[in-house]
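Only one protein chain is missing from this complex, and each of the others stays in its spot.
Let's turn to chain A:
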Amino acid sequence: MLRKKVPRLLQVFKRTSHCDRQQYDVIVVGGGHAGTEAAAAAARVGARTLLVTQKIQTIGALSCNPSLGGIGKGHLVKEVDALDGVCGRAGDWAGIHFSILNRRKGPAVWGPRAQLDRQLYREFIQSDLLSTPRLTVWEGSVEELMVEEPNPEKPGRHQVTGIRLANMETPISARSVVLTTGTFLSGSLFVGQTSSPGGRIGDAPSSAGLSHTIRERLGLRTGRLRTGTPPRVVKNSVDVSLAKLHPADLNPTPFSFINTQTRCKPEEQLPCYLTFTTPAVERVVRENLHLNCHIQQDTKGPRYCPSIESRVLRFPGRQHQVWLEPEGLTSDLLYPQGLSTTMPPDVQLRLLREIPALHKAEIHTPGYGVQYDFVCPTQLSPALQVKSTQGLFLAGQINGTTGYEEAAAQGLVAGLNAARSALAMPTVMLSRTESYIGVLIDDLVSRGVTEPYRMFTSRAEFRASLRPDNADLRLTLKGFEELGCVSSERYKEAVRVRDTLQDAMAALQSLSALPHIWKQKLPNIEISENKSGELTCMNLLLYNDVTIEMLASVFPESLSPYMEFSQRLKIEAVYRPHCDLQKREMARIQREETMLLPEDLDYFSLPVSLSQEVREILDRVRPTTLGAATRLEGMTPAATVNLLNYVRFSNRKVSKIHQKETDPKKAGEEEDLHVRNASLRQ
């Protein structure tokens, strides 16, 4: 059942905003997709958490497209949900058009996606945060971070101890601070030839003090990125009969593992429409390029084409797709996905009207571009903590990513670790062998970004294993047992799912019959006759057309208890041999990731044989683990071995000290275990 949420908003916020407690475990700055997941995760872990945002009513706002999920991004939503995050449930509540993309291309790359009702999404997020215990929400603008001398026991040059709000003398202190300021860090908005400070249209710019603290006081390296959004079009000015109707799936599939249905009924879903640009659109863009400073400033744009300007300039003479997406059940606007532009408003209108379905279109809000600072993410640990600054965590666009799902995924990890760090628990990381979240964070912290980072399934080397269908088995169990961010109800359900699937797989492996019997029972399936011996149900499932339902008709008693999971079982059976092949490589990476490289290592004076080139690479990136080091470009096998020897050696020293203090025998064993666990890259 979908959990009902009653929006009971402002009075509660008002009550909490009068709260005069000035000390928290975790403060989260920003109420976007990263901030809300960070605040919720921190509170779930058990931290007294404060979320500070400029405007409470924009918490959970969808600044850009009204949709969630997609290919690769859907994987992230499922994983955030598996860790008990908010966005999957919010999507199920606010979705008005559900579809599984890539349905015909294999379950590993299915892309669960939904068009959302903006208002419903915002309401759900706000109401969910309000009912989260230990979480307080304040409205305010952060003036600066409180920075002090570091705790000498830990690595780092500074320590963040809290924040100071504008118009407030006394700082609010916290053990951890999570910054999720999105595009607001030195943000500028662009329309045509005009620009103004800000991170989103209609909102005040963030304080210059914050940027100053980050760059000057903490000395963090920053870069500049740009993004943009299309004009919003008045719905009844669009002639949808000239566009191609794109209906939703007949049966909406919820994002969340705890939902069996979506709030929107199948028949109430709204359609999308597909239309195309014309040669005239290209002409309008070319004729007005001189009126567009956002594009002209583009010296090193992304490899993909976020705006209609870059689309027609880079791929001239082609038709480009434009999706017309609903903005909500009661909204009278449409979102023209694919028409992101920073042309002057009158040119935007002319451009729009060159598309047949939009020939009479009226613009409600013009499109605009945003340029903003991001913090080079190689300065972060895999826990999303700033390596040089104790107590400071970053998530979302501030780390150079784009997309709601990418932001939510980082928010969850940053909030989780901010809380763990505040509560004196060790920080944790997700490996790229177990999740897309791990792929995302590992790519960010070990490779950095040169363009807004977006998730694609092609980035995941273990794609066959990291599927949307098994995110709960990959993460929910670990989320409860090791990370502490999953509720016990969710955990119990995941355990039940795991056990049932295991029993079912055992049953499928044990039920078998001779080929001619199978042929009799399933006459429509072409079973190769030259197979000698019995064929198990598992063997049969490898045939494309064989479903669990068919097998259950042959073995009704043994298989009927598992029908609830018929689709998951079919996927498991087909993918298992491929996943087994990936296990060894995954185990190797996981072993290397357990070998930590000290954060304050001086690579230039390290007394091991490393080339100057390798030393420079290591010093620049400062990988956190041996695993991350081996993935760096320019690392040689020999350098890896020498580094491993050093890690082993320094651990030996530590354990020798340890040995003197405690039981000598035990310390010796630990060291021995460490050596045996040592693994090397080929």
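Details
The rule is short, and it goes like this: a contact is a pair of C-beta atoms (placed from the backbone, for glycine too) under 8 Å apart; a residue touches a chain by one contact, two chains touch by 3 or more; residues count from 1.
One rule holds for everything that comes next: contacts and distances are computed from a predicted model.
A chain of this complex does not appear here, and its UniProt-recorded name among "5-taurinomethyluridine-[tRNA] synthase subunit GTPB3, mitochondrial", "Serine/threonine-protein phosphatase 2A 55 kDa regulatory subunit B", "Glycine cleavage system H protein" or "Presenilin" is "5-taurinomethyluridine-[tRNA] synthase subunit GTPB3, mitochondrial". Contact with the omitted chain, checked across A:Gln23, A:Asn151, A:Gln193 or A:Gln321, is made by A:Gln321. Taking the complete complex into account, A:Ile71 is the one of A:Ile71, A:Ile172, A:Ile437 or A:Ala628 that touches the chain left out. When the omitted chain is restored, the residue from A:Arg48, A:Arg232, A:Arg311 or A:Arg490 that touches it is A:Arg311.
For chain A, the residues in touch with the chain missing from this view are 70-72, 101-102, 104-109, 111, 227, 303-306, 311, 314-315, 318-321, 323, 337-338, 340, 402, 433-434, 447, 454, 456-459, 461, 463-465, 470, 473-474, 477-478, 498, 501-503, 505-506, 509-510, 512, 534, 536, 544, 572, 574-576, 578-580, 583-584, 586-587, 590, 608-609, 636-639, 641-642, 645, 675-676, 678-680, 682.
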